[in-house]
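A single protein chain has been omitted from the complex, and every remaining protein chain is retained in its original position.
Going in written order, the chains are labelled A, B, C and D, and every chain counts its residues from 1.
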Amino acid sequence: MIAQEVFYAIWVSLKTSGLAALVASFLAVPAALFLASRDFRGKRLVLLVNQTWMAAPTVVIGLLFYALLSRTGPFGGLGILYTQTAMTVGQIFLILPLIVGFSYTALRQVDRRARTTALTLGASRRQAGLVVLREAKFPLLVAVLAGFARAVSEVGIAMMLGGNIRGETRNITTTIALETAKGEFTTGVVLGAILLALTLGINFAVIVGFRSGD
Amino acid sequence: MIAQEVFYAIWVSLKTSGLAALVASFLAVPAALFLASRDFRGKRLVLLVNQTWMAAPTVVIGLLFYALLSRTGPFGGLGILYTQTAMTVGQIFLILPLIVGFSYTALRQVDRRARTTALTLGASRRQAGLVVLREAKFPLLVAVLAGFARAVSEVGIAMMLGGNIRGETRNITTTIALETAKGEFTTGVVLGAILLALTLGINFAVIVGFRSGD
Amino acid sequence: SPGSGSFSDGDTYQTYMSPRAAAAERSLMLATTTSMDATGLLDVLADEFKKETGITLRWIAVGTGAALKQARDGNADAVIAHAKKLEEEFLRQGYGVNRRVFARNFFMIAGPDGDPAGVSGSGTAAEALLRIKSAGSPFVSRGDRSGTHARELDLWARAGGPPQGNYLETGQGMAETLRVAAQRRGYTLTDTATFFALQNLSGLVPVFDSGPELENIYAVMAVNPARVPTARYGEAMALIAFLTSPRGQQIIGGFTGRAGRPLFEPMAGVPGVDLDK
Amino acid sequence: MTDAVYSLQDVRFAYPRGPSPFSLELDALRLDHGEILALVGPNGAGKTTLLTLLAFLNRPSGGRLIFLGRDPWQDETRALQARRQAVLVTHHPYLFKGTISDNLAFGLEVRDIPEDERPARIGEALDLVELPGWEKRSVSGLSAGQAQRVALARALALRPAVLLLDEPTANIDAGLGLRMEAVLREVSRNTGMTVVFSTHNFSQASRLADDILYLSDGRRVEFGHENCFSGRAETDGRQSWIEPRPGLRVVFPGEVRGRVTCVINPADIRVLPAGRAAEAGNGPNVFAGRVTRMETTEAGLALVRVSGDLTFRVTLPVGELDASGISLSRPVLLKFEPGSVDIAGTRP
Partner (left out) sequence: MTDAVYSLQDVRFAYPRGPSPFSLELDALRLDHGEILALVGPNGAGKTTLLTLLAFLNRPSGGRLIFLGRDPWQDETRALQARRQAVLVTHHPYLFKGTISDNLAFGLEVRDIPEDERPARIGEALDLVELPGWEKRSVSGLSAGQAQRVALARALALRPAVLLLDEPTANIDAGLGLRMEAVLREVSRNTGMTVVFSTHNFSQASRLADDILYLSDGRRVEFGHENCFSGRAETDGRQSWIEPRPGLRVVFPGEVRGRVTCVINPADIRVLPAGRAAEAGNGPNVFAGRVTRMETTEAGLALVRVSGDLTFRVTLPVGELDASGISLSRPVLLKFEPGSVDIAGTRP
């Protein structure tokens, strides 16, 4: 493997999965806040479905989006199959339930009084929601990072929707899969170690960054 | 695909992943309880490592255990490569950090007073720990089920360590992968749907079972 | 010793059956290239092999590179591959013995409807590739060091090397590569079996499918117990004998799979073919 | 403004999934600028519940609640405006993670008070609760009373039109409790701030409040000045009593010593025509008297005043009035169980 290819694969992994984690968080955290702060009929069902969604294999998600995005599919016109965009979209779908579940658990940990206290001090409902998020800042960060970890480590969606095209959509995990298929197991393990080292660095940077922002 | 083969694959999936979720929970939940109820030097580092571990791709975990369990590897003598045992072992390793992370968040949600109240009412430290677990029963269940979902939906470890051997270690996800490789996309999606339906049923049964046990 | 023992035409698989071991459950781990498994041929062969020898055939279907690696690591007793260069290296290093060719089929070049590069009329595969290159049409390569990939690289070598642009490497299996080719409206080199299994899905058509350069030869090897002590040499040799036996060859020739047409030609008895290293 | 600050008409509230069929029902309540109202009553009477309604955190399930001339629940903007003017300090306050100053700043931030004004307001408020200079302290590890004082300061810093306090001095030391009362009185007098507070301390209620609302089981208990007696309690170990007038004993259960104030819910008092003395028996808490006034109210209640040196207020369902043989100036007997006597507080 050429170093340049490895760098490119790292870049693709971080870019697509980082973006997926961000977008998914912007969808999942408000959803979790809604679920955590309200009791309504069917809420358990929503949680059950979310929980089940987590069991969707990446290949199946890949297949679904493949059907949607392929030339003859309903969104074929977008022409995004086998691009990084497709990978990001699939990964968003993959990690949504994980971030929802994690964030929900995190937000339930916030005292119910946090919200009412914010309200009585004059916060709007939105501001009160933000207070709840702030009180759970750290576990929410863990949720987002868990989503990133899941996205950056998955291979099925990247394969199916990215196509593992060299120089375009080949990321670390598809490279690992390829090297493994070639029988280059050592390369695979080394690339895995690089991925983990990177993730460690990112986790560290994010957590320390947020801590010092206190 | 013959129905019988599908049933067998379902059985393998449920058995290996169910076992993996159980064993991993027995390791992860006490670890999370320890982390959640104590403050010590290096705790952040442990959490950081746990968080990073979540980013380990299944293939890499597969490769690691492959190296360990290979006939010529250090544990080759066990002869468990390409067995369901190997799949379970790999999956335990895969889902451990997820269950630790989820449980940790769940246990932090328990009021700190729960533990001291149990202690002052005469509970031993172990009993007080159990009280904390009981107070977080539901989110802990979610953690275990998330671990199961992760295990049952993964394919890399099942492939590498199970070998996708027909009638032995072929589970739902490796079947899906095989069918996809054959171009039988529809079969893949149908199998995925079966998997999700099963998981839904299991989640439902477990959650309802625990609820009614109140 | 079995490691240095040679395999003569007179041997049959029964030779490798020890009467005592036959009573116990015997099994054999085969590392095989994916097409054998994905077509379903191995399922049929394994059933018959069990019936005839009592040996349970278990296999892991991976790329040729990974298959050989698994064998080196002692996790397989026999290997089926279709990449002669890699196989030879494997034999040379002493990991494999008794390579026997037992089946073949053909590669072909598939391309988009309407054949924009006008490949159909080509005389040789190399010419076909040259036309693709000069037309600037996309070419999708597996790029995974599989048997198919190795053959593709051979062919490109004859056509003056792969194109600089519009050359996509998917690093994936045949089915996925066909899909990428279809989506990108490109050409690709594929094995016949996978192509026909996927034809209606992929929307590709065969544009060039004849000539000896496209021959795809499957060989089986036993793992050398002298090099890999855990290898089950007896069972491996029984499998090789079975595959090259008239019964085995008959099954291979008669196998049609889901495509409804024969996917492999029996090869063990065909004269003029390199039977051993 | 001539509007009442609060005007409640037939306000009802019930918790959606309460463990018991508790409901709050208030026929009428009006609160003006600068008024101080105390909420008194036994545990579970609905004091906290009423405060959450007045703070617009719970929405009445029926009736009319008008705040400064408007219906605060008309839309979310109104509710927000209303909540910005009526701030509640709960009995076990929640403090946001961070420093004390972060906590006090929050309400100022959402009100867009300019950043350079905030430190002064925060400092003033902390001075009022006698925690000067505590701005930079973390809220973790505060004692019970310190936390309650921070929460009080957090509300005072907002200079709200209405301050709602749930047992504000329950965990505050006695001296500071008295000084806090003075602070509230002063702020209310100077700025017209309306204060509603709940307390179990009847003397605090009478010291600080212009008016006392006694709640029992979600209903207002009407005493006027009646049904509320003080005295030095004596006890025989099982029962205790006070003698509001020499020779007249009000008996209640338990072993109680010291000066106490007790109240009797009008609904718990039975009225019998004097002729039916036998029914009253010769237990404790039987009083002979004469009906001095009768009123009939919308709610179908008759108010009867009975005098026998003490004045009691009793209620009778309208339907039973005719059958009861009770009418103005007629001699009657009153009787109530010792258990229905509420000790409303100890009085200095």
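By our rule, a residue touches a chain if its C-beta (ideal position, glycine included) is under 8 Å from a C-beta of that chain, and two chains touch if they have at least 3 such contacts.
From a predicted model like this one, the values you see are computed outputs, not experimental measurements.
Peer 1: I'd like to know which visible chains would be in contact with the absent chain if the whole complex were considered.
Peer 2: B, D
Peer 1: Among D:Ile113, D:Leu178 or D:Leu310, single out the residue that touches the unshown chain.
Peer 2: Touching the chain that is not displayed is residue D:Leu178.
Peer 1: Using the document's definition of touch, tell me which of D:His33, D:Lys97 or D:Arg259 contacts the absent chain.
Peer 2: Of all options in D:His33, D:Lys97 or D:Arg259, contact with the hidden chain holds for D:Arg259.
Peer 1: Decide which residue listed in D:Ser61, D:Ser138 or D:Thr191 touches the omitted chain of the complex.
Peer 2: Considering all chains, including the one not shown, the answer is D:Ser138.
Peer 1: Suppose we count only contacts with the excluded chain; which residues of chain D make the list?
Peer 2: 15, 17-20, 41-44, 48, 91-92, 137-138, 140-146, 149, 166-167, 170-179, 181-182, 185-186, 200-203, 207, 252-260, 262, 341-348
Peer 1: State which residues belonging to chain B touch the missing partner chain.
Peer 2: 111, 113-114, 116-125, 127, 131, 134-135, 214
In this text, only the chains that are shown with their structure count from here on.
Peer 1: If you tally contacts for every chain pair, which pair is highest?
Peer 2: So the chains sharing the most C-beta contacts are A-B.
Peer 1: Provide the C-alpha centroid distance between chain B and chain C, rounded to the nearest whole angstrom.
Peer 2: Distance between chain centres, rounded to whole Å: 37 Å.
Peer 1: Measuring centre to centre with CA averages, how many angstrom lie between chain B and chain D?
Peer 2: Comparing mean C-alpha positions, chain D is 54 Å from chain B.
Peer 1: Where does chain B touch two or more other chains at once, residue-wise?
Peer 2: 66, 180, 185
Peer 1: Scan chain C for residues touching two or more other chains and write them down.
Peer 2: If we look for residues of chain C contacting two or more partner chains, we find 173, 176.
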